[in-house]
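To keep things clear, I will list the structure first and then write my remarks on it.
As you look at this complex, bear in mind that one protein chain is not there, while each of the others sits in place.
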Amino acid sequence: MRFGRTQAVHEVSFTVEAGEFFSILGPSGCGKTTILRMVAGFLQPTEGKILIGGRDMRGLGPDQRPTAMIFQSLALFPLMPVWENIAFGLEARGVEKSVRRARAEELLRLVALEGFGERMPGELSGGQRQRVAIARALAVEPQVLLLDEPLSALDLKLRQHLRSELRELQKRTGVTFIYITHDQSEALAMSDRVAVMSAGILQQVGAPRELYDNPATPFVAGFVGETNAIGGKVASVEGGFATLDSPHGPLRGRASNGLSAGAPAKLYVRPEALAYGAEGGHTIAATIDRIDFEGAFALAYGTLEDGNSLIVSIPNTKLGSAPPIGERASFSFRAENAVVLADV
Amino acid sequence: MSAADRILKGLFGFYLAAFFIYLFAPLAIMAAATFNTSRFPTVTPWQGTTLEWFNALAADTGMWQALWTSLVVALFVLVVALPIGTAAALLLTSLNARARSVMYAVMVSPLLTPGVVIGIATLVLWRQLGVGGGTFLIVLAQSSFIICYVMLMVAARLQRFDRTQEEAALGLGASKFMIFRRVILPFLKPSLIAAGFLAALQSIENYNTTLFVRGFDTPLTVYIATKVRTGLTPAVNALALIMIAVTIVGAVAYEVARRRSRSARLS
Partner (left out) sequence: MSEFYGRFGTGLGTLFAALVAVWLAGMVLAPNIMMVDYALRPNLPPADLGGPRDVYSLDNILYLANESVHRSIFFKTVWASALVAFLTLVVCYPLAYWLAQTAAPNRTAVVLLALTIPFWINEVLRTLAWYILLAFRGPLNALLLSLGIIDEPVRWYGNAGVLAGMVYAYILFMLFPIYSAIESLEKSQIEAARDLGASVWRTHWRVVIPHAKAGIATGCVFTFMLAAGSYVAPALLGAPGSRWFTEIIYNWFFEGGDWNRGAAYALVLLVLCMAVVLATLRIARVNLTDVAK
């Protein structure tokens, strides 16, 4: 897909299973909305194709595809009452008014908005409008529902509440959801699988757990969750583990594909995989600069000997034995909790 | 507050008073002259109070005929200007930036053309086609610039239109026609009502353009202007008084409605 002279999306290829909650995660400008709009039919890909249920969508407009879109702004029709909004797609298909009305009531029940049919969209709360938009999209019985960051305009509490609601609705209806977001916790919490994108390139597709534990690229490691990166050269690769020559001595982690001895690489280890103390096998030392209490846990910010920073998560229950601020402390991790990725 | 500021404030108060006297004194005198028995409309000297000029107005069949002509013209101007002005606004807002600024300049040019020139240009074109002045030409000549007002008002509202509504409707399977009828047109309705109001008013009040294309038809403004030459009586003032009164009542009603809807929205 090209916009003018810049290519918005490069060679992106993935398959979404029927009935799946699939998210596309990436920072703004990474091309995720472009993909969604191509699937919806608002944009035509310059190269490549899109199949829905095995059917090639080439040349089909948004009105001819078995998709429905939830826009970031929701794009509810402000001058139509809620039920007419929901029944709009049926009206476009020439469905009789009494049937439309009945179907709208059904959908209102589905999204728990019974009795709101005669209200105007402007009279609803943010969360209620959200549900009207979903009902409107579901009314045309799409195979695929496309959601373009529909929660981004809402406040945190409501957003968290609607996450589970969306997830629950998806399971109940069995409709395939393709969900766009830049919020990694949102993607991890709701999705069956997530595609991570950056700068028009598909980085990795996988279940949330897999992305977190086995990031395929440095971008995924850094974007999905918090992580520490320690640079060095690959010393050896054997039995699925790689040893890295780092300024902090040899460090071991699970090896990713494409590692070769002597090549520059980084070892990634999550803050919660590091433990205070030297009894884990692999040890790095850092000077603790400060500890921020976050509630369920605390984050210790330290400086490694080579000047790079280190973040360590300390569970609330172990705060009593937290490392002293301003002093050198050792942290250890297990090789299976770290991953070594080639530098790109 | 310094002395200079106080002087400034005093001067400004004086200016405000002078401004509103300038604005309303002529109208007040014109209205008051309706009740003077003097045959020439004036308030000096006051020769006696009377209501006879309202009777004179009622009996002035030429005036009513002229008013009727003006209303017919205004109605046809609406029929021409509302669809074309709306189409022009829709076209304008669907162009890319460069084409839009060229098109905009072309579309507002009739507003920057003196009214007499519009009248003359229309007159000479249609004489060439064998059509003389009259209601038909008045409608065409007035519409040619009244469309601009409609276009500007509709375009102003269109700028606040969320285009994703069109995409949403398209995605739900609506045809282009259905999108226009169910989504765009309802959104434009308030501006169309306002533009229609303004267009009718512009039509009825027009003189400069109308004068050249009127042929043997006599709309209200032409009739009144002719009266000044052929014998002005306070019957015209009676008409002006009625129009002013209607305007004031309308303005007050509008303001009351505005305040009421605002306080309703705030509560």
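Annotations for the structure displayed:
In order of appearance the chains are A and B, and numbering begins at 1 in each one.
The rule is simple: contacts are C-beta pairs under 8 Å (C-beta built on N, C-alpha and C of every residue); 3 or more make two chains touch, one makes a residue touch a chain.
Owing to the predicted nature of the structure, the values given are computational and were not obtained by experimental measurement.
Put simply, the missing chain touches B once the whole complex is considered.
The hidden chain makes contact, of the residues B:G115, B:G171 or B:G196, with B:G115. Checked against the full complex, the candidates B:T37, B:T247 or B:S261 give a single residue touching the omitted chain, namely B:T247.
Among B:L78, B:L140 or B:L172, only B:L140 touches the chain left out of the display.
Residue-wise, the contact with the chain that is not shown comes from B:A88, picked out of B:M63, B:A88, B:L172 or B:A195. Within the entire complex, the positions of subunit B that touch the omitted partner chain are 5, 8, 12, 15-16, 19-20, 22-27, 29-30, 33, 40-45, 83-84, 87-88, 90-91, 94-96, 99-101, 104-118, 120-125, 127-128, 140, 143-144, 147-148, 152, 156, 166, 175-177, 180, 201, 204-208, 211-212, 220-221, 224-225, 228, 232, 236-237, 239-240, 243-244, 247-248, 250-251, 254-255, 258-259.
What we mean here is this: only the chains that are shown with their structure count from here on.
Separation between the centroids of subunit A and subunit B, computed from CA atoms only, is 57 Å. Partner subunit B is touched in their complex by these residues of subunit A: 40-42, 61-63, 67-69, 71-73, 75-80, 88-89, 91-93, 136-137, 139-140. Taken in their complex, subunit B has these residues touching subunit A: 162, 164-165, 167-175, 178, 182-183, 186-187.
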